[in-house]
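Here it is, the structure in full.
Note that one protein chain of the assembly has been removed; the remaining protein chains are unaltered in position.
Should a chain be cited, it is by its letter among A and B, assigned in written order, with residues numbered from 1 in that chain.
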Amino acid sequence: MKDYEVVIGLETHIQLNTNTKIFCSCKADSWEDEANTNICPVCSGLPGTLPVLNEEAVRKGALLAAAMHAEVNPLSRFDRKNYFYPDLPKGYQITQFDEPIGKGGYLDLKMADGTKKRVRIHKLHLEEDAGKTKIEHGTRLVDFNRCGVPLIEMVTEPDLRSGEEAAQYLIQLRQLLRWIGVSEADMERGHLRCDANVSIRERGSQVLNTKTEIKNVNSIDSVRQAIDEEAKRQIELVESGGKVESYTLDWDADRNKLSLMRSKETEADYRYFRDPDLLPVKLSQEEIDEIIASLPELPLDRQARFVAEYGLSEYDADILTNERSLSDYYEAAVSAYAGEPKAVANWMMNDLSRMLNDLGKTADQLVLGPKALAEIIQMVDDGKINAATGKSLLKKVEESGSRPAEIVEKEGLGLIADSDALRAQIEAVLAGAPDEVASFKAGKESLLGWFVGQVMRSSGGKADPKRTREILLELLKK
Amino acid sequence: MSLQYITPELFEKLVGLAALELTEEERAYLFEEMNHQLSSVESLRQIEIPEGTIPSLHGLNPEGIPPRADDWKAFAKPEQIVALAPESEDGMIAVPDVKGAK
Partner (left out) sequence: MSLTSLSAFEVARKVKAGELKAVEVAEAALAQIQAVDGLSGSLDGGAVSADEEKKVHAFIQLTEKMALEQAEKVDQAIARGEDAGILAGVPVSIKDIFCVEGTTTTAASRILSNFEPPYTATAVQRLIDQGALILGKVNLDEFTFGSSNESSAYQPASNNPWNTEHVPGGSSGGSAASVAAEEVALSLGTDTGGSIRQPAAFCGVVGLKPTYGRVSRLGLIAFSSSLDCPGPISRDVRDSALMLQAMAGVDPKDSTSSTRPVDDYLAALGQDVKGLRIGLSPDYDAVYYPDFETGEVRKEAIQKEVHDTLYRSAELLAKAGAEIVENVPMPNTAYGIPAYFVISRVEAASNLHRFDGVKYGYRTEPAVSNLSELYRLTRAEGFGPQVKLRILMGMYLSAAGHDADYYTHAQKVRALIRQNFVRAFDPDGGHRLDALLTPTTATTSFKRKAVFGDSLLMQYSDQMTVSSNHAGVPALTIPAGLDEAGLPIGIQLIGSDFREDQILRIGYAFEQVSRDEAWREARPQVLAGEVKA
């Protein structure tokens, strides 16, 4: 068998998280709403209606273009793409055909083996979403709630080489979209939709062969599987003397199977022409500069900086920059904390993460702020409380909203600070366990742990284990 | 003998693209009229367009209105829109399934 290379390009449709639709003032997000309740004459294509552009859709589109290192076009235009379908009320979609808002650009992927792969972007453009249809007993039912939601369509160059790379692209794209705040990018809610173009060629060849299009692969796993399946199918086909046709395929996620949607590229003639109801989208150089300046530090850059500045491992930095508010939180906590950034990282990756998961919150939604976290860690460092108490404080602060020190004081959680008081506690324990003391002195050193436990019990957990051990040893060795 | 600018085959393709269906009478009338009008359109080709002429989209350059603010304003009676549909079911607009088309 020859050595084949898989060539993949992805086309993604990204739902922008503006308040309103792109050409009318209905809500952009109507996931929870009853059918046809989030509509108006404009988005349902009533006669005589006209589109009016949403400035926030332009800004978010330009922001995404900037984040993808694309060229933001100061002048872009809207065109009509004409065809008949029930979910398209005007009978045409308003899109950007040849003068899009963004051209070129790239996304650098961090692969599992640590290498970087650059995926080039062909273009990004603004367009409106269509409605939803479902089939029920031979009838097609149409819901216009989603008509007119602002989308960015982003097309890559055929730079991807495996289902895994495509999956990584989507994962990192999703992270970026949430990071810069242009989309919730929840694939289950259709905020991020993907079509994959797949072809094969002999390794070393530069030719682009006939490709197939896989539509509606709407989860990361589906993308990976569908592409790998299709690549396999094409290779088998070619190896057995067949020829790849430019089919359009559908991925059935339930049965993990590809099926044929359309055989011949039905020559759809969309008759694109400039939409005369809209004026060109103009962005001044100042506006473009402002948008670029408003870009936050992007995930990969921040990850690298965490490694360099805070001495974190790549693994840890990766986890802490997975989501923007988590990384913002981390930095704030580190700056409030006098000790090692690594310590904060440990607390956040373990106990805080667990709490975030349990509560279903993101870091910016916590009542327990980064300064409070830093305080807790500091108190453990200073021996004011023990580690177990510290962990329990996370939840207590979150639930009560009180400051950590206040809770410690109110509930008497502080470790026994006074050495004499501790000594007295320990002496009391030893006095009450003469047999064990004798055994220890006879050589059973393992009993030390037991003594510590006893001290902890009698002190209600407020004894500092380290200090306790020290004093025990001192007294026992006497 | 009038000039013919489109073939009957192309004419049929356009009828399909336009989602229309014609009677024989209509077909004859429309085909002839189209050819007449296209002769007029072809005269456009004869016009010498000076280099650098920018296509005019509206005649004057409308400065128009700037894009609107991203503020939600619900349409008061969306059910009135659904009520316009010839057929609907549970608030959704009903049409036959596509099958048979391709």
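Throughout what follows, contacts are C-beta pairs under 8 Å (C-beta built on N, C-alpha and C of every residue); 3 or more make two chains touch, one makes a residue touch a chain.
Keep in mind it's a predicted model, so treat the numbers as computed, not measured.
Asks: Mind pulling the chain A residues that touch the left-out chain?
Replies: Residues of chain A in touch with the missing chain: 41, 44-53, 80, 82, 84, 86, 89-92, 138, 140, 142, 269, 271, 273, 276-279.
Asks: Touching the absent chain: which residues on chain B qualify?
Replies: Interface with the chain not displayed, on the chain B side: 1-3, 6, 10-11, 14-15, 17-22, 26, 29-30, 33-45, 47, 49, 53-60, 62-65, 68, 77, 80-81, 84-87, 93, 95-101.
Just so it is clear, only the chains that are shown with their structure count from here on.
Asks: Quick check: in the complex, which residue numbers of chain A touch chain B?
Replies: Contact set of chain A toward chain B: 18-20, 25-27, 34-41, 44, 46, 52-58, 84, 86, 134-136, 138-144, 262, 266, 269, 274, 276, 279, 281.
Asks: What residues of chain B sit close enough to touch chain A in their complex?
Replies: Chain B residues touching chain A: 17, 19, 57-58, 62-75, 78-79, 81-82, 84, 89-98, 102.
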